[in-house]
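Then we have subunit A:
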Amino acid sequence: MTRMTIDELREHLCAAYPDLCPLFSVEFGDGVLLVDSARLREALEDLKELGFDRLGMVTAVDFGDEFELVYRLTSRSMRVGMFVKARVPRSIASVRSTVDLWPSADWQEREIFDLFGIVFEAHPDLRRILLTDDWVGHPLRKDYIDDSIIRRPDYL
Partner candidate 1 sequence: MSFVWGLLYGTGAVILIAGGAVVGVWWERKVSARIQLRLGPQQLGPAGSLQMLADVPKLLFKEDVVPASADRLLFRYAPLAVFAPIAMSLAVIPFWAGWAPLDSAAGVLFFLAVPSISVLGILFSAWGSHNTLATLGGVRAAAQMVSYEVPRALAVLSVVVLGGSLQPSELMDAWRWWWIPVTLLGFGVYFIASIAEMNRGPFDLPEAESELVAGYFADYSGIRWAVFMMAEYGAMIASALFGAALFFGGFMWLPGVAGLAVHIGIAALIITAVMWVKWTFPRLRQDQLMTFCWTVLTPLALVQLVLAVVVALWL
Partner candidate 2 sequence: MAVTRDAIVTPRSVTNDYPGGVAGFVQKARSLLTGAAITARAARRPPVTVRYPAEKLTVSPRWRGALRLRGLLGRDGIELLTAQSPAYNSVIDGLRRSERLPGCVGNCPANVDARGQSFLIADDRVAEAYELVRQRNIMPGVLGRICHHPCETACRRNHYDEPIAIRPLHRFAYEQFQEFRPERLARFENTRGKRVAIIGSGPSGLAAALDLMRLGYGVSVYEKDAAAGGALRTGVPAYRLPRDVLAREVADLVEMGMELHCGVEVGVQIPLAELITRYDAVLLAVGLQTSRILPLPGAEAEGVRGALEFLRAGNGTGEAGVQGKRVLVIGGGNVAVDVARVALRVGASEVRLASLESSEEVPAHPWEIEEALDEGVIMTCSVGPEEVLAEDGRVVGMRVRECLSVFDETGRFAPQFGESLTNIACDVVVFAIGQSAALDALASDSDVKVTEQGRLVVDGSAFTTSAEGVFACGEVVTGPGSAIGSIAAGHEAAISIHRHLESIPVDASDRVRRPVPTYARYAEVDLRLVEDLRRRAVMPLADAEERARDFREVELGLSRDHAMAEAARCLRCESEICVGCTFCARTCPDLALMVERDDTPGARCLTRYELDLTLCSFCGLCAEQCPTGALVHTGQYELAFYSREFMTFDAAEMLRDPGGTRATGADASRHASEGGAAE
């Protein structure tokens, strides 16, 4: 199958799941589906159904009060990739795991748990992965403080 354009993807998505359609936007040439964290799981299931068979990347961004979870999905059959984004509040940073949909989420979710402290419910083995088990804090949070960090001064 030839490479699908963003517009074709939008049409395809809208035809299959009309409720997801208004959430779809295009940013820097990539399709983005911005969903509510409550509906995240549902949307991901739908997209898997649609043919997005690879979960290339899961990561999170710290936006102060909220964390944004970013899922990068790729479809081999449609030859197209897209993002799914959802924001979770910092106070209850928890979201349903996607390991059962795509096993590749396993380590990546562990990494997010490790570095951001976002809890993935129903993850089979949610432990720290990169840091030592006794590490305190989640370094990629913007408010992470560690005495051992020597800040590089602002010097441009």
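Behind the choice of candidates: all candidates are chains of the complex that A comes from, given by their letters.
Details
The definition used in the following text is that a contact is a pair of C-beta atoms (placed from the backbone, for glycine too) under 8 Å apart; a residue touches a chain by one contact, two chains touch by 3 or more; residues count from 1.
The structure displayed is predicted, hence computed values, not measured ones.
All listed chains 1 or 2 share the complex with subunit A, though the touching one is 2.
In the complex of the two chains, the subunit A residues touching candidate 2 come out as 152-153, 155-156.
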